[in-house]
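A single protein chain has been omitted; all remaining protein chains appear in their positions.
Note that the chains take the letters A and B in the order they are written out, and that residue 1 is the start of every chain.
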Amino acid sequence: MQQLLDTIDIGTGGQGLYEVTDAVTGFVSRSGVSRGLLTAYVRHTSCSLLIQENADPDVQTDLMGFFRRLVPEGMDWLVHTTEGPDDMPAHVKASLTQTSIGIPVVDGQPVFGTWQGLYLFEHRRRPHRRQIVLHIIGE
Amino acid sequence: MQQLLDTIDIGTGGQGLYEVTDAVTGFVSRSGVSRGLLTAYVRHTSCSLLIQENADPDVQTDLMGFFRRLVPEGMDWLVHTTEGPDDMPAHVKASLTQTSIGIPVVDGQPVFGTWQGLYLFEHRRRPHRRQIVLHIIGE
Partner (left out) sequence: MQQLLDTIDIGTGGQGLYEVTDAVTGFVSRSGVSRGLLTAYVRHTSCSLLIQENADPDVQTDLMGFFRRLVPEGMDWLVHTTEGPDDMPAHVKASLTQTSIGIPVVDGQPVFGTWQGLYLFEHRRRPHRRQIVLHIIGE
């Protein structure tokens, strides 16, 4: 049984879904692990992780549209407003999605379904540096 | 330390919660692992996983009712509409719930609480074949 750890650094340029599927698949390949468990973990509270369809980009447009409507800027009862109008909505959106995702690995590949991609879901407007820690255990 | 992998195939017949607790518990039992970590992972983006109460079926009725109201069909700003009126709402509901759940295993059993069951949460109206990949590591 063996393990490997790595960190993906991503520069984001505003709200949106940034696909990291290839980076994660490459990490699993480099690890030499054929069967095991991969974990992706994002070290922030105003962006998150999401597994969603990577075929039709309209799905991403609509996901963004839904979360923007569900958690709009300008909710007048917010008290945490010092970091900008997009900050507290970003924390809420992160709470509604994932900080951590575990994916089984078979034949040296994460078992993504045909239409699944792994995304960093950026909720802040301004550019940010984001870190996703990857861990794999298996053999 | 040892591992086992398996896949649960489920035929769904419309929107609803399909309990897989027994299938998962049976997998853990077959693995021979007494202490370890179980991961359940669903390979789709229009259904999801959920741990919820398995005592009173009214809880499932209300969960369905809430998600149907939060993410209704017919939102007129959607652009991804070619796969039917229930498709994009299904992606949103999957984003708000889980693709992957990790559960510690003690004494050869997942540590489900008294009232917890593991469900496949189907968000599409038509029948679908769904796959949940199970992974266990431990000893």
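Convention: contacts are C-beta pairs under 8 Å (C-beta built on N, C-alpha and C of every residue); 3 or more make two chains touch, one makes a residue touch a chain.
Because the structure is predicted, anything quoted here is derived from the model rather than measured.
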Just the residue numbers, please: which parts of chain B touch the chain that's not shown? 1, 35-37, 50-53, 56, 58-59, 61-63, 65-66, 69-70, 96-98, 101-104, 106, 111-116, 137-139
May I ask you to list the residues on chain A that touch the chain which is not drawn? 1, 3, 5, 37, 39, 41-45, 70-71, 75, 77-80, 82, 88, 91-92, 94-96, 98-100, 102, 131, 133-135, 137
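FYI, only the chains that are shown with their structure count from here on.
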Cα centroid separation between chain A and chain B, in whole Å? 20
